[in-house]
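For this view, one protein chain was removed and the others were kept in their places.
Here is subunit A:
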Amino acid sequence: MTTHREGTFVEGLWVEKAGLTPETAPPVPEVGCTSAPLESMAFFFADYCKKYNDDYVLCKNESQDPRHCLKEGRKVTRCALDLINKLKQNCDQQWTNHWECLDMNNHQLFKCRKEEKEFNDCVFKRLGLTKVIPETPEGQTSVHLKEKPLYK
């Protein structure tokens, strides 16, 4: 990308007039969550939508063209919408607490372990999903499960 400079005499933002038509792509509603809720449900999204995510990533590895992976992307979006619906119906209060805590703490996960534990317990009880940090070495507890993470 070229270097970005701030615009002088700015008169608004660019709006795309010709978006995707239903012929090129069937309309799928976009996910309406901002960054903090997405960050707190990221590991459950990885668990719930594993096969669609893997499909999409493998498809993207083939080519960087945006038109190549539209179908797999739509599947991922639909799965994410399904998961957000389920979270809102079952664990809405704990999820809101966690992402509001993240919002106040620079989106750093290690500062909000208490709310995260409540949220993880609720999701495991109602939906059966666990948070797994991939690539933890054998024999080490994951960093979100350690009682004293600052000790060796």
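Rule of thumb we're sticking to: a contact is a pair of C-beta atoms (placed from the backbone, for glycine too) under 8 Å apart; a residue touches a chain by one contact, two chains touch by 3 or more; residues count from 1.
As a working rule, contacts and distances are computed from a predicted model.
Asker: Which listed name, "NADH dehydrogenase [ubiquinone] 1 alpha subcomplex subunit 1", "Rab-like protein 3", "Glutaredoxin domain-containing protein" or "Translation initiation factor eIF2B subunit beta", is the one UniProt assigns to the chain that has been left out?
Answerer: This omitted chain is identified in its UniProt record as "NADH dehydrogenase [ubiquinone] 1 alpha subcomplex subunit 1".
Asker: Taking the full complex into account, find the residue in A:Gly32, A:Pro66 or A:Pro137 that is in contact with the omitted chain.
Answerer: Checking the options A:Gly32, A:Pro66 or A:Pro137, the one contacting the hidden chain is A:Gly32.
Asker: In the complete complex, the non-displayed chain touches which residues of subunit A?
Answerer: 6-17, 19-20, 29-37, 81, 84-85, 88, 95-96, 99-100, 103-107
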